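Worksheet: one structure, shown below.
One protein chain is absent from this view; the other protein chains keep their places.
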Amino acid sequence: MIIDIFLSSYPLFLKATWLTVQLTAVALMLGCVVGLVIAFFRISDSKVLNYIAHVYITVIRGTPLIVQICILYFGLANMVTLSQFWAGAIALAVHNGAYIAEIFRGAIQSIDRGQMEASRSLGMSYPLAMRRIILPQAFRRAIPSLGNQFIIGLKDSSLVAYVGMQDLWGTGLGEAASNYKQLETYMVVGLYYLVLIMIFSYFVNKLEARLAKGKAPTKPAKDNTSVAA
Amino acid sequence: MIIDIFLSSYPLFLKATWLTVQLTAVALMLGCVVGLVIAFFRISDSKVLNYIAHVYITVIRGTPLIVQICILYFGLANMVTLSQFWAGAIALAVHNGAYIAEIFRGAIQSIDRGQMEASRSLGMSYPLAMRRIILPQAFRRAIPSLGNQFIIGLKDSSLVAYVGMQDLWGTGLGEAASNYKQLETYMVVGLYYLVLIMIFSYFVNKLEARLAKGKAPTKPAKDNTSVAA
Amino acid sequence: GSQESAPAAGGQASGEGGKKDFTYAMSGVYKPFSFKENGQLTGFDVEIGQALAEKMGMNAVPITNPFETIIPGLDAKKYDAVIGSLTVTPERQKAVLFTNPYYRSGSQIFVQEGNTSIKSKEDLKGKKIGVVKASNYLDWAKKLTDEDKITQYDSDITALLDLPTGRLDAVITDQVVGLRFIKEGGGKVIDVGEPLSFDEQAIAVRLGDQEAVERINKALDEIVKDGTYEKISQKWFGRNILQKQ
Amino acid sequence: MIEVKQLVKSFGPLTVLKGVTLTVEEKEVVVLLGASGSGKSTLLRCLNFLEFYDSGEIRIGGQQIDPHKTNLNQFRAEVGMVFQHFNLFPHKTVLENVIEAPVHVKGTNAAEAKQLAYELLKKVNMQDKADVYPDMLSGGQKQRVAIARALAMKPKIMLFDEPTSALDPELVGEVLQVMKQLAKEGMTMIVVTHEMGFAREVADRAVFMHDGQILEQGPPREFFENPQHDRTKQFLGSIR
Partner (left out) sequence: MIEVKQLVKSFGPLTVLKGVTLTVEEKEVVVLLGASGSGKSTLLRCLNFLEFYDSGEIRIGGQQIDPHKTNLNQFRAEVGMVFQHFNLFPHKTVLENVIEAPVHVKGTNAAEAKQLAYELLKKVNMQDKADVYPDMLSGGQKQRVAIARALAMKPKIMLFDEPTSALDPELVGEVLQVMKQLAKEGMTMIVVTHEMGFAREVADRAVFMHDGQILEQGPPREFFENPQHDRTKQFLGSIR
């Protein structure tokens, strides 16, 4: 019975959930850094940086995550000694970075050009204007897409189980192989992910709502003297 | 060397590529059917159907694909005897269906209400109007998102390797495990996916371009006699 | 070091009491040799490793790694050794250094209960066989049926569970693993025919690490001699699995 | 031809039609006037059951229409409707727009439907554009095609909901011209419009709606020259 498995396994799975959360959090934070850098590459005037970003995004978006994870897991090992956690986190960060880059690029480019011009005309340098004027607006605008990508990132983190990590899914696989109850165990694992994601969504929605409220109604009140034609 | 592995393994990998393509094609076709049905559930007036669609979409979008694949792989077996291919295809279809449903729903709802009203006022029944008037327009509008989802579906199909399928990734895992050249073998597999996806993208872009061309310039030429204020 | 998270391997890391870590890998989905019980990695392989570590004056750190990448993981220095029921094969001997065998077991055919068409390995021709990726059972399967009839899994247990679904006609795996599965009611499965072979399972270390082989062999001798091995084996199997049956 | 009795229609808490009674004779052309929000569109939409009314009754040709029993699709086909925003099918050519309903609703065979379509397109002076997609047309051209499309179902009555108010001023005339022609040929018509010229020249009767009710009606000349209610005067003052 699912209930039995749930009750007998929850200390284990709670611990695994914590690992999944940590892993995802670290991976997504790194992913945001990577994404920001790549986004700047893409909007920069340098052809070389542009090209690097283009190739990076094309390759990451053009190959399955599990392949990327396995390549990075073994590829990184040739270069540096990394714990499993960090190998997994970096692989996920590299993957999410490509998607986050596109989100950031879209958000930055959606900010009215006038904002940069006004900043420059006030004597702000390009980096200063980016940091103080463009990025804060872009981040805010990116939040819905970013929230969505974070949910995807959380789910995708399950694949590190296949390089041996004892995250939620890795633990689920191990449990099922010892209790011989595949189906029920997997359903329990699914439930954990579902709850995690629903909690996360709840907070993203709240954040979005608060940001929307922080902003004023789209138009200022105006005296509209109706004109008869 | 990557080249050596590529040359020695390509008969094997071409066969696996073919399986991946078949699997993806079948899964996405089924996924479109599922997606269409669920999209109709979501826009229907029935609270029950609405609710079913909502739960379905929430659960699928709230749990990792690998968990879904494993659950369906063993869960379906309790109900019907399915070959591995079909178990994999159905699992992928169920997953993609939820995403495709949202794409279809968005596309259908983006069609101007006036289209349905005009159709009904001409005596067309709701299903007839859907079929002949709304859906053709919605499909066309859905093509970019659908193309994107198909690419995701192709990449995601790699996960059926973990229920034993000898698709591209399954074959890659097996090869690497016997030649002990993980990194190189995985890179070769990644290349196959990349090429597949680039080919597919090329055709989607072509299709989009053709549909865009098929449409007229957005505005008809009009005599604009400029009026001095 | 805890067994949950693999430390940066290599044995340099100092663990509890200033002792060096002895990090060794297994699939973790190979009951009763390696599996999870209440989250603790346990099983015969785990305890053998612990006994060896003690003799070597090291700190035992068992970790899990998918079976198909267990040898590359060793190469990539993610752990010092594989104590993961690796069968000694000529192919693998090119990739790793094996110690002396630490147990012997058989490769066994399993089928669904009530299956009357498969009585011996000769009946497997053209039948759908499930095995674990990169195992010597895969080599057996390749000999006994057509290549496109073979399904490769990450876990023997998963393969055994896919017997009743009808997707497989037979599974080849370790005798002990299958019998344990049957005993614990994993599914309506039976073993058929004689074992295909008697295999020697050994501990693997990286090529060139001769020193480690000697150190482990010495420790292995010691635990066999002082009865530790006997105790562990009796605990898990009710007999000594180092001896030829 | 059409009898509407005590029609009531609400959207949630908002009662939009508050007991509308109206009779339109065969071949009569009625112009429906009223301020924005007075319920003109809603009345038209009730007349071909794009909205279901809450109470009251509608009779067409003596036959009472019970929306839950009558085959509404067949009935809707007999009432042609022309919308403010044309609502042509953008994925179909002009010709395909016109033959769509005859072929797929009535089951007319394609050749016959096409012949009728060409006749109608000629009537609205759009025969040259039969194979063109709606996107290529001006607003006035679109509206004329929309009229042809409605006529293709051979309706007994035509409803027009502000057919010219989305058009650039210079394109209004060509649409009104087609509508005048139609009236002359004896089509029964109910037209919501603010085109006073059309109302005076073509309509048999002007009906003024206010706040979900018919406040006043009469022959256009009388109605425009001598409105009875203050509301009517005010309204006529504002649109003139």
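Order as written gives the chain letters A, B, C and D; numbering starts at 1 within each chain.
Convention: a contact is a pair of C-beta atoms (placed from the backbone, for glycine too) under 8 Å apart; a residue touches a chain by one contact, two chains touch by 3 or more.
Because the structure is predicted, anything quoted here is derived from the model rather than measured.
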| item | value |
| --- | --- |
| Option from A:Leu14, A:Val55 or A:Leu122 whose C-beta touches the chain left out | A:Leu122 |
| Where the missing chain touches chain A, by residue | 112, 114-115, 117-125, 128, 132-133, 136-137, 140, 215-218, 220, 222 |
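Everything that follows uses one rule, which is that only the chains that are shown with their structure count from here on.
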| item | value |
| --- | --- |
| Result of counting contacting C-beta pairs for A-C and B-C, higher pair | A-C |
| Intercentroid distance (Cα basis), chain C paired with chain B, Å | 40 |
| Where chain A and chain C are represented by their mean Cα positions, the distance between them in whole Å | 38 |
| Chain A and chain D, separation of their C-alpha mean positions in angstrom | 53 |
| Multi-chain contact sites of chain B, meaning residues that touch two or more partners | 74, 162, 182 |
| Interface hub residues of chain D, defined as touching at least two other chains | none |
